[in-house]
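Working notes, structure below.
All protein chains but one are shown at their positions in the complex.
In this document, chain identifiers A and B correspond to the written order of the chains, with residue numbering beginning at 1 in each.
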Amino acid sequence: MTEASVPRPTSSRARWAVPAVVAVAVTGAFLAPPLLASADESVLPDVTPGQLVTTIAAAEPVPLSGTVVYTARLGLPEIPLAEMTGADPIALLGGSSTLRVWTDGAERSRVALLGSASEYSVVQDGAEAWTYSSSDDAVVHYTLSAADQARFDALADDARAGTLPEVAGGLPTPDEAARAALAQVEQYSTVAMGDQTTVAGRDAYQLVVTPKDASTLIGKVVVAIDAETSTPLRVQTWSSTDSSSPALEIGFTDVAFTTPDDAVLAFSAPAGAAVKDVVVPLPEMTGAEPETAPGTLPEGVSITGTGWETVTTWSGLDVASLIAGDPAALATVPGAELTIGSESAQDLIEEFMPSDGSGSPSIPTLDTSVLYDQLTTAVPEGRLLSSTLLSVLVTDDGRVLVGAVPAETLRAMA
Amino acid sequence: MTASGTRSSSVPRDRLRPAGSTEPAGADVELDASDVTALAVRTEGLTKRFRSGQLAVDGIGLRVPRGSVYGFLGPNGSGKTTTIRMLLGLVRPTSGVAWLLGEPMPDGAGHVLPRVGALVEGPAFHPYLGGRANLARLDASDATADPRTARRRSDEALERVGLTAAASKPYRQYSLGMKQRLGLAAALLRPRELLVLDEPTNGLDPQGTREVRLLIRELADAGTTVLVSSHLLTEIEQVCTHLGIMGRGKLLVQGERQVLTERGVARVTVTTAGEQVGAAAEVLTGLGLAEVLADGVTLHALLGATAPEEVSAAIVNAGLDLVGLQVRRPSLEELFVELTGEGFDVAR
């Protein structure tokens, strides 16, 4: 008998190579697409920040639908209740959330915060808005009063006709507006173009706004702008204390510039749901432009410092009852919109406090003083909320100090 | 020798092709063609070392001729079952090779095992299924079995082992003997060229053991090669044409039963008149017999190559009275003890 006649015993080792190869292939299949995408250098024509801002200002809002992932690394204490209550805007304070966004580019939009087996939806149709929470099957319907509604319709008609009333300072052309805005921003920041990038599979420019002032908590703000539609696709806010990952990041992971289905944008309260009606006052046009009229601050509000290190102080507030109060009450607080002083910071705050023209329908029913106790820590001056981007100090004598500055700065001021 | 030598005359034409038919030697042209056709089971240096390091089977070279009834003997733990598992492709050899009906194992399992019926280390069936359902399950697993004849074949197999009455009874209600019979029925589901029966008489009463022996003989007469293992030599010794004896993982001896039994060292016992014992012992020693021992008027000695007639003639020629002369060859059991230094485990 020779060697050739010996049946070859199939090597066990050869068999075990199969799962090894499969594992490598599978891992590769999952990791490769993002790597390939990032390796794919987008080649867009170079633009200056000024040109980019002009384009953005001139761009018409476009219909789109997409998925947005929002990640906060604010350094706040963990909020375990977010896990238990399903889709709730409180979840936005920490961790990562997924939102789905639809808009027809005009008056109608829907934003849904997705929870596992739950959803919190905000549907806006002109001056009307609904929120729907699947967890408690509750609808809040926000409307304007009849008088406000008439005024809103008139404004909307004017906007459609292109004859917006002159507001303080006038409404400049997009080019002028952009220039003005840029000048405003550049007063306290350096604005530069960042590397071109790809967001949600789309080529995008990146605008980097860096505060000139070193004493602020904000390191830089990076906005990715879709090269084709000039739609902001992603905003990253970096803390000056952490340069490894952005403290706040909100951006599309998936976007399509198509008009959403009408069924998506329509909303009527489902049968059996608890419906609450809230009438929201339409803000006065003149009060909405703090930059153009810095002298007309609401009573009880004072501003210290300039630019990024601005600290806003409210005095004479009953914080405890405010916390327990309803969102409508919050909307009536003078200067409820957080004001930092620079336009980009203002934009930033508005970005993360989903608000829209009809007031503050999406300010959630932030329940409870429990949450307040969880988020803040006791300091000699009162209670302090300290995050990587923003510090809030509530003093025992009823003042609230807010600023994108280190907590020590606020405590020194209090 | 060839399988057809002793059995082919009784092979029914419709049951089995004659062994030694013109089957080509497969892909393996180097293999001695006569070996392939003549041997139902052949192994070369078959070795199994378990992961624990225990050497269960140590380089054995089995030769089971076609048409034979091969008694695979050895005490418990001598490596019989592991060898059988390797033959059937259940356990992968550490080294060495095995052929079943000329096909290499385990690679040829799909081709060759349908022609092999097996009972491995006792019967094992689904306890909540009846005998017939269990057979149906095994038959359904056989990709080469014809589903149209499945019912008839399983009924025949049950009939053959006397389980027809209990065919629908759940297996867990079977007695040990009935379980063993169902195992045999499974091995007989299809016409087989080779039956590998591991301890088929285990758990059977003497009557059952006799029936199994009869069954084996019947199958062998029909031309089926049977490899039957046992740790109880006497139970199968009578039906075997060939024997292989395992001990501590080694194949100590194998061959035709006849040859093996004659191979044992014969002893002679000579009885003389009382006062002649010393003289007789001298005569035996003079003949060259070893280990001459006196026990009263009786002498024992190893016969060796000397013929018994020479012994009697020498004693008579020396003028001594020969009262009795007895030649004893060792039984297989004694042969086994001689080879392994171990007794059969009768406690099991």
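What we mean here is this: contacts are C-beta pairs under 8 Å (C-beta built on N, C-alpha and C of every residue); 3 or more make two chains touch, one makes a residue touch a chain.
Convention: contacts and distances are computed from a predicted model.
Participant: Choose one: "ABC transporter permease", "Sigma-70 family RNA polymerase sigma factor", "Isoquinoline 1-oxidoreductase subunit alpha" or "Multisubunit potassium/proton antiporter, PhaG subunit". The correct choice is the protein name in UniProt for the chain not shown.
Facilitator: The record for the missing subunit names the protein "ABC transporter permease".
Participant: Among the options B:Leu62, B:Leu158, B:Ala186 or B:Val253, which residue touches the chain absent from this view?
Facilitator: B:Ala186
Participant: Of the residues A:Ala23, A:Ala147 or A:Ala412, I need the one that contacts the missing chain.
Facilitator: Touching the chain that is not displayed is residue A:Ala23.
Participant: Pick from A:Gln51, A:Thr67, A:Ser215 or A:Gln374: which residue touches the chain that isn't shown?
Facilitator: A:Thr67
Participant: Which is it among A:Val62, A:Leu76 or A:Ala269 that touches the chain not included here?
Facilitator: Within the whole complex, the residue contacting the unshown chain is A:Ala269.
Participant: Go through subunit A and note every residue touching the omitted chain.
Facilitator: So the residues of subunit A touching the unseen chain are 12, 15-16, 18-19, 22-23, 25-26, 29-30, 65, 67, 78, 83, 95-96, 100, 102, 110, 112, 114, 116-119, 121, 123, 130, 132, 134, 136-137, 139, 254, 260-261, 263-264, 266-273.
Participant: Please output the residues of subunit B touching the missing chain, sorted low to high.
Facilitator: 13-14, 17, 21-23, 82, 85, 88-92, 109-116, 118, 120-129, 136-138, 140-149, 186, 190-191
In this text, only the chains that are shown with their structure count from here on.
Participant: Where the CA atoms of subunit A average out and where those of subunit B average out, how many Å apart are those spots?
Facilitator: Each chain's C-alpha centroid was found; their separation is 84 Å.
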